[in-house]
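Removed from the display is one protein chain of the complex; every other protein chain stays in position.
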Amino acid sequence: MSGPPAPRPRAREAGLYIPGMPTGMHNAITDVPGVRVGHSTLWAGEGPLFPGQGPVRTGCTAVMPGDGDPFRAKFPAGVHVLNGFGKAIGLPQVCELGELESPILLTSTMSVGRVADALLDHMLRLNPSAGRDTGTINPVVLECNDGELNDIRGRHVGRESVCEALRAASGGRVDEGVVGAGTGMRCYGHKGGIGTASRVVEVPRGAGDEELWEGADHYVLGALVLSNFGAWEDLRVIGAPVGAMLPPPPVAPEGDGSVVVILATDAPLDARQLRRLAARGALGLARTGSIASNGSGDFLLAFSTRNRVGHHLGGYRARRDVFIDGHPGINMLFRAAVESTEEAVLNSLFVADTVVGRDGNASPGLPVEAVLDITKRVREGSDGG
Amino acid sequence: MSGPPAPRPRAREAGLYIPGMPTGMHNAITDVPGVRVGHSTLWAGEGPLFPGQGPVRTGCTAVMPGDGDPFRAKFPAGVHVLNGFGKAIGLPQVCELGELESPILLTSTMSVGRVADALLDHMLRLNPSAGRDTGTINPVVLECNDGELNDIRGRHVGRESVCEALRAASGGRVDEGVVGAGTGMRCYGHKGGIGTASRVVEVPRGAGDEELWEGADHYVLGALVLSNFGAWEDLRVIGAPVGAMLPPPPVAPEGDGSVVVILATDAPLDARQLRRLAARGALGLARTGSIASNGSGDFLLAFSTRNRVGHHLGGYRARRDVFIDGHPGINMLFRAAVESTEEAVLNSLFVADTVVGRDGNASPGLPVEAVLDITKRVREGSDGG
Amino acid sequence: MSGPPAPRPRAREAGLYIPGMPTGMHNAITDVPGVRVGHSTLWAGEGPLFPGQGPVRTGCTAVMPGDGDPFRAKFPAGVHVLNGFGKAIGLPQVCELGELESPILLTSTMSVGRVADALLDHMLRLNPSAGRDTGTINPVVLECNDGELNDIRGRHVGRESVCEALRAASGGRVDEGVVGAGTGMRCYGHKGGIGTASRVVEVPRGAGDEELWEGADHYVLGALVLSNFGAWEDLRVIGAPVGAMLPPPPVAPEGDGSVVVILATDAPLDARQLRRLAARGALGLARTGSIASNGSGDFLLAFSTRNRVGHHLGGYRARRDVFIDGHPGINMLFRAAVESTEEAVLNSLFVADTVVGRDGNASPGLPVEAVLDITKRVREGSDGG
Partner (left out) sequence: MSGPPAPRPRAREAGLYIPGMPTGMHNAITDVPGVRVGHSTLWAGEGPLFPGQGPVRTGCTAVMPGDGDPFRAKFPAGVHVLNGFGKAIGLPQVCELGELESPILLTSTMSVGRVADALLDHMLRLNPSAGRDTGTINPVVLECNDGELNDIRGRHVGRESVCEALRAASGGRVDEGVVGAGTGMRCYGHKGGIGTASRVVEVPRGAGDEELWEGADHYVLGALVLSNFGAWEDLRVIGAPVGAMLPPPPVAPEGDGSVVVILATDAPLDARQLRRLAARGALGLARTGSIASNGSGDFLLAFSTRNRVGHHLGGYRARRDVFIDGHPGINMLFRAAVESTEEAVLNSLFVADTVVGRDGNASPGLPVEAVLDITKRVREGSDGG
């Protein structure tokens, strides 16, 4: 095999019926205006593992939270750690200040140090005075362990890969599956990786505290996952216990792994609300079968593209729109977070085809036909068949 | 209607197929040796609400964590707050010290103050010197809002009800559904309340750090829920999207509410591990469809009956068995927490029959036949029908 | 002794030099416009303890966060738990929603259940529809253990006491020391209780994100403490190691106890920022000598009187002023929190005179002359004496 397999159809494209709220135009995190995604995929060699040489099945994925430099105009953000067995960088500051001030990079576990360093290079180029007059920069890097397929000790994701992912970032359709940070990941005993999905939320305006608003506002919530978790028998596809019904994968699977969930929205949520949103992402993972096993580093980060905070404000205060927790609209956003996370995981599985990695380890693509067959029968059954 | 409806069959008894790990003898939290459950059910009046008079559809449920006085021999415990919109009492101290030192009482939201006071009465009777020489006692009371059916402002759960629940506590089969604290609760648009379930975990001993162990140890993990949450269309029964397929309940449902999950185990987990276990309970809620809506106070508390800590130890240290996080056995316990919580919610729905409460508000029992029909067809479909 | 001792002069009135930022007009939490404080003091009997009968040395203190009903117009709020060995009620919801929706009551540990129930009575009278259409109310009650002087098991603080404290709430000068919830408390081996202090913060406006502001804005930050903590030898008075230099109190002191700190401000801080503010209160406690001993329930709650949130908003969003974390003004508020907390503890000690309670237990007033003598000599020494 000379390179990553071609992407397969996404879950809906393949025919999976997914109930719920309407999706955005691309059914992707990039449906949130300003959000862009870029990948750098590293693929080299075959056969036995020689640490430092390969085989290489890894990469880097960049999520740009919005237009312009995130350091100069930061994004409200919140974090939920479902299971902290992971090596993410940059989260304590996001929690304290409720702000995201860098692109978000996803990569292979052991590469986080190098990738954070390269991301800092990028941010310093954009901010020549940072570290001089303007203090420090908080790069955010999250990871999963691709060591089953990849020469993880070789830490092949470096400066070039980071630059490529950042440069490649664009809106519109997002490449999924065996791409970027997802290149070497496994999920529920099958090949996983990158997946994304989105939901559109219609919030009736009603009467605000100072004025009357008519009509409704539309917000988008998008999820992007790096899926590398779950025991094969636990997989549920829109409720159907698919994992337990498929033949077991050839290699004895273990449930450990990790998952990263990035949630983006243009609804004006503040840091506290975004933390609540991130916590709902965990419920979306549970819908796919997650038990958050001990060794799975399950991190969720949510940000809003609204109410950005300037790095150097002249004044001490600013006027902000804030979303009211008590309004039913917040539940629509919570539901969108659950649904988007669930579908993003499914997309990562549907799109990713089989990959053979180091030592001939094979991670089989989800047997889509069998899955669709099960879910179709289940659905017909449930319809009264 | 002169009293609570008779309990209906539990989910498995009714014919629902529930895959997964084996259950304990009673499929109840009381399968954990020493754990006992007691209820006090308050039911009076019909018709329009007169706050302070009724109608009354409420009660109190006691979970005794083990034999003897929990104050003198405390239980390792941990807490997970999925959504903090609730009025639980006693949790900060459980989190700080990692200990439970009182029975756990569940009740109606506005009654927590009175119930905590009554629980203190009980504890003080057992400990004549408490508040004198031995410091204070930390009563733990959790709650859900039964105001849709019950005269919640009347706060009818008081000293007598608490005493009755404590006295009634026993092992073996647990009454579920419309009983105790569950009397006035609703769940997924139907009548909810008390539910329980358990799993047996077999952990191979392997070689310990000091000796060789042969064979395996068996532990029990049990869940008890007070279910009062969820939008009707979200209900999933063992994966099947039952909620969306049932006819909508007569009254416009809203998703808010609350849920309490108590997890007990005889595995020797410490406070940190029990917090991790409690967090897995949230994944079990998600399996039933929860999105943890804004107004839902979703609290989970886990305790172990092993390694109890004496209130007055002569020495400053003690020898304890501890469970190793890195051993696969921890994942079995995590899975047991997910499965038990899911099934306990289902039991609360299957057992609880229709209740008419204040102002004629009706909370319909889950249409069990229709649900079984759907899940049976789903299952036959998934089997290849 | 027929009643509580007369209050003694406050720290500054007694001649203690306290450096730092300027105080508000009353050097009290009530300097924050709208904040009111009321007390109910219970004092009865002498001699040996007969649980349920007395002697009684206890009470209740109410902090009203602002004008009008806090349930209908809630206050942004945040919590910091320095040491969770305490029985406070209502904090999980404050943390989740970032809102305070009731008056804050302080009382004796074992009375929290009754006091929460009585506070609910009060709130329900104000909100006849609560528990019916508008959901539940989250009463906030914090406590310390006055069992050394008081018949704590008797739980003498009830409905009347709560009503009295709420009715008595007023602005202006605040009664301190042996009053309200402070009646039976001890601090650093001496008599403690209620103390308060405030600071005025001047924040230069600078250029805001949309307009130019000239001049500066003034904000007030006030602290109120219920002091019941600390080992006598640890007491520091404006840095001077007074505790170790005073003769030990007659009764063998122990360091355990508890402390409640309430911080109020009219600066437009949101919930996340108020949590940060509350955490700084802990540094103020440390300045007086606290080591946050194991048995000390040390809870800090901060709220803002700005940007109140209506219970029933017609719309889903609102415009708010927010304070920018990156502006130096936030550090002024942090410093004000540290200083106010420190001085509030000192005021509780200076004002409280000796109390003899149950079983003849005596809690001696801080020997003010000796303390002033030490601090004066220290100050002269440090000035070059």
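Chains here go by letter, A, B and C, matching the order in which they are written, and residues are numbered from 1 within each.
Methods note: contacts are C-beta pairs under 8 Å (C-beta built on N, C-alpha and C of every residue); 3 or more make two chains touch, one makes a residue touch a chain.
Predicted, not measured: the structure shown is a model, and the values here were computed from it.
Screening B:Arg167, B:His218 or B:Arg272 against the full complex identifies B:Arg272 as the residue touching the chain left out. In the complete assembly, the contact with the undisplayed chain comes from A:Ile152, out of A:Ile152, A:Leu221, A:Leu235 or A:Leu372. The residue from B:Asp121, B:Asp325, B:Asp359 or B:Asp373 that touches the chain not shown here is B:Asp325.
Seen from subunit C, the chain kept out of the figure touches residues 19, 82-83, 236, 238-241, 244-245, 255-256, 276, 279-280, 282-287, 290-295, 325-326, 330-331, 334-335, 338, 374, 377-385.
Listed for subunit A, the residues touching the missing chain in the whole complex are 49, 51, 81, 83-93, 95-97, 109-110, 112-118, 120, 124, 130-132, 135-139, 145, 147, 152-153, 155, 256, 295, 297, 299.
Contact between subunit B and the absent chain runs through residues 96-99, 203-210, 212-213, 217, 268, 270-272, 276, 309-327, 329-330.
In this text, only the chains that are shown with their structure count from here on.
We define each chain's centre as the mean of its Cα atoms; on that basis subunit A and subunit C are separated by 44 Å. Rounded to whole angstrom units, the spacing between the C-alpha centres of subunit B and subunit C is 36. Looking at subunit C, one finds that residues 96-97 touch two or more other chains.
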